[in-house]
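See structure below.
Note that one protein chain of the assembly has been removed; the remaining protein chains are unaltered in position.
The chains carry the letters A, B and C, assigned in the order they are written, with residues numbered from 1 in each.
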Amino acid sequence: MDTPPTNDSKVEEYDFPAILEQIHEEVQEHLDKGEVADYIPALAEVPKSKFGMALAMLDGDVYTVGDAEDYFSIQSISKVYSLTMALDCIGADLWKRCGREPSGNSFNSLVQLEHENGIPRNPFINAGALVVADVLAKHFDDPKQAMLDFVRARAGDDSIESDPEVKKSEAEHGHRNAALVHFMRSFDNIDSAVEDVLDVYYHHCSLRMHCADLARSFLYLANRGQCRHSDCQVINPERAKRINALMLTCGTYDAAGDFAFHVGLPAKSGVGGGIVGVIPHVAAISVWSPGLDSKGNSLAGGIALDRFTQLTGLSVF
Amino acid sequence: MDTPPTNDSKVEEYDFPAILEQIHEEVQEHLDKGEVADYIPALAEVPKSKFGMALAMLDGDVYTVGDAEDYFSIQSISKVYSLTMALDCIGADLWKRCGREPSGNSFNSLVQLEHENGIPRNPFINAGALVVADVLAKHFDDPKQAMLDFVRARAGDDSIESDPEVKKSEAEHGHRNAALVHFMRSFDNIDSAVEDVLDVYYHHCSLRMHCADLARSFLYLANRGQCRHSDCQVINPERAKRINALMLTCGTYDAAGDFAFHVGLPAKSGVGGGIVGVIPHVAAISVWSPGLDSKGNSLAGGIALDRFTQLTGLSVF
Amino acid sequence: MDTPPTNDSKVEEYDFPAILEQIHEEVQEHLDKGEVADYIPALAEVPKSKFGMALAMLDGDVYTVGDAEDYFSIQSISKVYSLTMALDCIGADLWKRCGREPSGNSFNSLVQLEHENGIPRNPFINAGALVVADVLAKHFDDPKQAMLDFVRARAGDDSIESDPEVKKSEAEHGHRNAALVHFMRSFDNIDSAVEDVLDVYYHHCSLRMHCADLARSFLYLANRGQCRHSDCQVINPERAKRINALMLTCGTYDAAGDFAFHVGLPAKSGVGGGIVGVIPHVAAISVWSPGLDSKGNSLAGGIALDRFTQLTGLSVF
Partner (left out) sequence: MDTPPTNDSKVEEYDFPAILEQIHEEVQEHLDKGEVADYIPALAEVPKSKFGMALAMLDGDVYTVGDAEDYFSIQSISKVYSLTMALDCIGADLWKRCGREPSGNSFNSLVQLEHENGIPRNPFINAGALVVADVLAKHFDDPKQAMLDFVRARAGDDSIESDPEVKKSEAEHGHRNAALVHFMRSFDNIDSAVEDVLDVYYHHCSLRMHCADLARSFLYLANRGQCRHSDCQVINPERAKRINALMLTCGTYDAAGDFAFHVGLPAKSGVGGGIVGVIPHVAAISVWSPGLDSKGNSLAGGIALDRFTQLTGLSVF
């Protein structure tokens, strides 16, 4: 084990560029070990050699390494944005339709949904994110544009788009998500038409962003709800704390416990190979490497974040 | 929502006695709402009007309110001590026999155990704590004395004992735990005799401690593994971080997600009505109120900790 | 317990009209106890006072009592016809896509489907019947007309139709069935378009027949595969035996064990309140009463069949 800086270290004293560089070197041997998601063709084509990492500080500094400005499909990372927006729409009423507990099962499981009357365990499993998408579909005249506006503002990058080819591919291979929406609708936990909910959902899962975008865009969660670039109070501090708590307990699929154990940061992953973590009051950090581990999280990305917290001692615990 | 102190507040500036006093008043109306655990007679007799709270600072100060020096049965809170000791015995080998993921099911569920070949989900559900007890039964000549020594040293209180009446009562009503041990033994995940494992387990569940004891005894987890009173480095900083992570994701039964969402601290609860939380690098905090909510956690205790983090802004998120 | 006729009784010696009359009287007190299926409006309107029963002998005689010629919605009883047709289309290949075991769970459960890779437990739970419908959708140019032709020929009643209003209502309230088809398609166990499968399925569930129709139409299963009216060898004797076996183990939802225990006949029920049973080598028997028990089988219908086997000693055991 490395000796992390003592508790009294000042964040200002870290040499972040050197730390990112060291991690970049160390992960090289792991890049080839994961498996690129192949359930949709568009994802399967991304080369496993890609690796990027970005650290966005509360003071505005952004440190990057590797392919940190390559756009990729953010997939489930987008569930944090949609949750933030849905909470803004209907507040705590969301929690009548969706739980806040880890699922203990794979991320698109129907089992618990059946036992628990169509109420998903949390907003980060697919079922929960589809309920969230239903809220957006109902609340906004143009929910897809609203999502684009939100994400572009958070990242300070107006070139962010949803990839139509990925979206089409998701829809074509999305019988399991369609099953989830129909099933929840049979429990009256979906208001909009099934295809509208899926349309909103696939749109935000298909957003293309890069590591620097992602780190910047999560800063409001490290900053008591306030966006740095736009100075907008996106959500109140209590809600930022709570979204962080949800990410820590439910943000990395079935591996949330293990991820908290090793990394110790609230984080959200996507099958495109991205992971974004929050260091409350300090920074947001993102990593991208397309090879996934058996739980669907970026293999080298997880190692990189683990190394980061070891090298810096920066974790919530 | 209360406005918590800003991020720049110094812990030294809080008026903790006043905060504890305020919480003490606020929880009075909730004391009667929970249900005292009645599965063993000895627990059922404790009056619901009891409430105590203690805050042990890293600098040695301990603030208390209410019945903070009444001894009570710490029950599952003891699983944190036994886990710490078992990790000291066999290190990371423990994780071959026990997972680190939230269970998503009730705390003594056999379902997952069956699906997952006798490997419990985490060391805080009963099955996992029984594996931990098996490690202690095998490793120590006198595992019960070793536990007493450990707990007394951590709390700085040599009068701590295991309650023989409670222990006897647990054993008599413990067919479900006996089922768990037999079942895991059928998967070769138990080495010692079934009755020896249960003996160690019931002994530590029956420990009697008070709030001040509990808060002091958890300080090593807030202090990078170092005990304040004894100056002993109980475990290394990495392991302290990891036990905190496990408490946050798995420490409050099925309600861990919700507890993280509301309170935002690593914590471990027991059906005796105690809860202990860790504020990394700052303090340990304990609360006791015998009335339980539907998940088996102290109802007023949960409210008290929620209020504490709201009033102080002290949480890991 | 009544003393049934001895084993040496000749079927010719029974006074079936008197037996049916006796049962008709005895069930009157039970007609009101069940609950009419209300998940679709068209079913909810049928009066609970209705009761009919028909016994079709291999020699061509048909005995009836009560409302035995009132048409009603046969619902899941139609799954026996569709299974017979699908076996004729693809033979034992069907069993690669569908099991032959009781499900042990409610009739539209997704749980086992998830654990067992999209292979339904048996052809009489909804998931299995949807796989069967997929076979018909693929095999026939006009699967709905083919079903009508089959059923009319078996019952010798050309006026049998599918009720368009019931079918429309089923489709509107059928999100759970849609979920099942999408879900199985995600496992590649559905070939046709989701809506085509549902169209075939809802069409045959919405068939309207009466007790005399039903009893006559099941005679081929009592007669080694040969239809009495049409003299057509519908299926070979081995297959008839096997469909009977499936009805006995899986034909009455979660209550198949109990139904075998009490009645002891292969039988298939529907939520419209109909049940049809087979007495191999002797007869087919049907009953209709709209009030359902907690398992979804006709309450008075089950009692009537139980009484029939007690009074006659005719059961497979």
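The rule is short, and it goes like this: a residue touches a chain if its C-beta (ideal position, glycine included) is under 8 Å from a C-beta of that chain, and two chains touch if they have at least 3 such contacts.
Just so it is clear, the structure is predicted and the values come from calculations on it, not from any experiment.
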Chains in view that touch the one left out, judged over the entire complex: B, C
Residue in contact with the excluded chain [from C:His24, C:Arg208 or C:Arg242]: C:Arg242
Interface residues of subunit C (partner: the chain not displayed): 1, 4, 7, 99-105, 112, 121-122, 224, 236-238, 240-242, 244-246, 248-250, 254-258, 260-262, 264, 266, 280-281, 310, 313, 315-317
Subunit B residues touching the omitted chain (full complex): 109-111, 113-115, 175-176, 178-183, 185-186, 194
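Going forward, only the chains that are shown with their structure count from here on.
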Same-site or different-site touching of subunit A by its copy subunit B, using the half cut: same
Farthest-lying chain, centroid of Cα atoms versus that of subunit B: C
Mean-CA-position distance for subunit C and subunit B (Å): 56
Distance between the centres, which are taken as Cα means, of subunit B and subunit A, whole angstrom: 31
Residue list for subunit B, restricted to those that touch at least two other chains: none
